[in-house]
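Here the complex is missing one protein chain, while the rest keep their positions.
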Amino acid sequence: MTQLALVIDLNVCVGCHACVTSCKQWNTSGWAGPMVDENPYDANPTGTFFNRVQTYEVGSFPSTETVHFPKSCLHCEDPPCVPVCPTGASYKREDNGVVLVDYDKCIGCKYCSWACPYGVRELDEQQKVMKKCTLCIDRITDHTLPEAERKPACVIACPTNARLYGDVHDPDSEVSVAIRERGGYALMPEWGTNPANHYLPRQKTHMHVTEEDLQRSDNPLTKEDITVYQGEETMEDVTW
Amino acid sequence: MHPAFSVIFLTTLIGAGQGLFLALFTGQFYSTVELVEPQPASFYAVGSALSLALLVGGLAASFFHLGRPERAWRAAAMWRTSWLSREVIVLPAMMGIVFLYGVFHWAGWTQPFIVLGEGTLPIDATFVLGMLGVLVTLALFVSTGMIYASVKFLQEWHSPYTIVNFIFLGTASGFMLAAAYSALLGNHLVGFFGTWAVIATLLGLGTRTASLMRNASIKHRSNLQTAIGIRHRGIVQKSQGFSADSFNTREFFHHQSPETLKLIRVMFMVLVFPLPIALVLLAYALASPTLPILAFVVQYIGLIAERWYFFAEAEHPQNLYYQQIS
Partner (left out) sequence: MKDPAVQHDAEIGQTEVKETTCYMCACRCGIRVHLRDGQVRYIEGNPDHPLNKGILCAKGSSGIMKQVSPARLTKPLRRKANAKRGTSAFEEISWDEAMTMLSERLGKLRATDPKKFALFTGRDQMQALTGMFAKQFGTPNYAAHGGFCSVNMATGMIYSIGGSFWEFGGPDLDHAKLFIMIGTAEDHHSNPMKMALSKFKREGGRFIAINPVRSGYGAIADEWVPIKPGTDGALFLALTHEILKLGLFDRDFLIQYTNAAELVIDDPERDDHGMFVRDETIEVTRGCTDPQDKLWWDRNTGPVLTHSEGADPRLLGGYTMPDGTPVKTSFQLLKERVDDYTPEWAESITGIPAATIRRLAHEMGVMARDHKIELPINWTDVWDKEHDRVTGNPVAFHAMRGLAAHSNGFQTIRALSILMTVLGTIDRPGGFRHKAPFPRPIPPCPKPPNSPDAVQPNTPLDGLPLGWPGKPEDLFVDDDGEPVRIDKAFSWEYPLAAHGLMHNVITNAWRGDPYPIDTLFLFMANMAWNSSMNTVETRKMLTDQDENGEYKIPFLVVCDTYASETVAFADLVLPDTTYLERHDVLSMLDRPISEFDGPVDSVRLPVLPPKGECRPFQDVIIELGARLGLPAFTNADGTAKYKNYPDFVVNYETSPGSGIGFLAGYRGKHGDKSLKGEPNPNQWEQYAANHCVFHHELPRSYQYMRNWNKGYLHWARAHGMTKWAEPITIHIYSEILQRFRAAAQGKWPGRQPPERYRERIETFFDPLPFYYDSLEAQRVDTKRFPLTALTQRPMAMYHSWDSQNAWLRQIHSHNYLFVNPKMAIALDIQDGDWIWVESHLGKVKCMCRYSEAVEPSTVWTWNAIGKATGAWGLSDRADESKKGFLLNHIISEELPVVSSDGKQILSNSDPLTGQAAWFDTRVRIYKANAQEPKITEPQFPPMKSLPGQLSRPRVRWQAYVAGLFGRK
């Protein structure tokens, strides 16, 4: 069975929020739209977003890491939000594992959001139905789009290519390889939700300079006579 | 969690309604076996109506919880997996039984069609409805409780205590109401219901205290380390990714100070348990017809506080992701 998912590379995410707004603009006019904004030009502007980029500081000065952390629905393999839905509005697609909400069936009871430990479901406060990341279901299943564009909007937009997309059940897919080789991990593994989305950790490149590196025979200083001569008496100055 | 008054009233009102029904049928059972004096049909009919009113009130409150109440009928669909769906089925079922129970009493359709136990236990339609009602009441307690207890990462809720507390506290308030009802009518069942109410309240005190103690020492399995997958003790969120509030900052957190929480906890521990018990005992001693009513009112107010605290106390792991604006 196919399980489509995102693998998010924290090693290169610079926290630019491209995924946040590219998602918003695609989906507000798409199958999952609208994505309503409340008080768009007033105090306390808020609205529905399927995707948020958060920032964490790890460690204390001067050994501080600033970690940008994009978060959207993780499309769990065992999504706790689905069985609790009383109407069947929340469901997991059998063909590709994407977790979706059918707004026409949703009664806005919010129980699914209680049953999600990740806080990725957001109630549309105007339409009063639950909304969430669809992995751009209307892009990835649209066969009229060219193959290269059959990806979630956030993946296409991401300037650092920090969002890999593919089938985590296919061991040869880019995402599976990344998870395997780069230490991909799931969020809150303690709940057994088996999130399909994974995260790739920060990696550090170090450089080690040895004493030998600094003492070499081809040092260009050896080509210079570093003593500075200036105004010294020369043979010609000497009166015999 | 954010304590929403819709669910606070839903759970406390139907709890009292369920308890009242249990009380009525307990009374009927005892009178059938002639342990207490029999009551007129109107006692059961009006009592059932009262119970039904509480159930309907609870249901009405629950509609305020729904974004799209006009689609509430859809909620029965997923009874195989969803406790909420089960509650949605069981609650009307119970209402139906309570209604029939009251109607049968009121209409006097109480001719026994079989007598068991060497003539001591005549079984009539109300008895059958009553027995069914007890089962459905228990099912409803379990369904309601499991809505909360089944969410495993709400660790404060994910415990059998949630269900037994719902049962004992609902039962206590129902019997307390039955005692008040009897006191109002001036019949002799005040002491009977009052005693059971005190017993249920004491049981509730035990289980609720146990759950409070359990929750006080709970070790949350999720933390910032598991939330973002970075193994470092010094992680602090600097930005939740947006500047205002949102569904995620509103729905899952009470936004009250720890002091307020403590105050509410002390308040409900007094209002739900010792005070109603004392009032019942006092009523007993003084043979007061009004104190049982006061006992119920006090306990119900206490239960609202208790339920508020029940929600507020539960720490949703999603809050780890929504802590700071920068």
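Labels A and B are assigned to the chains in the order they are written; within every chain, residues are numbered from 1.
The rule we apply is simple: a residue touches a chain if its C-beta (ideal position, glycine included) is under 8 Å from a C-beta of that chain, and two chains touch if they have at least 3 such contacts.
Just so we're clear, the structure is a prediction, and the values are computed from it rather than from any experiment.
Residue A:Ile156 is the one among A:Cys81, A:Val99, A:Ile156 or A:Ala186 that touches the chain not shown. By the touch definition given at the top, subunit A reaches the unshown chain through residues 11-18, 20-22, 24-26, 28-47, 49, 57, 59-62, 64-68, 95, 100, 102-104, 126-127, 134, 137-139, 141-142, 144-145, 148, 153, 156-162, 202-207, 209, 213-214, 219-231, 234. Within the complete assembly, residues 234, 236, 238, 241-244, 324-326 of subunit B touch the chain that is not shown.
Operating definition for what follows: only the chains that are shown with their structure count from here on.
Contact residues on subunit B toward subunit A in their complex (touch as defined above): 1, 65-69, 71-72, 74-78, 81-85, 88, 147, 150-154, 221-222, 224, 226-230, 232, 234-248, 251-252, 316-319, 321-322, 326. Against subunit B, the residues of subunit A that register as touching in their complex are 17, 20, 39, 44-47, 49, 52-60, 66-67, 69, 71, 80, 82-89, 105-111, 113-119, 122-123, 125, 127-130, 185-191, 199, 201.
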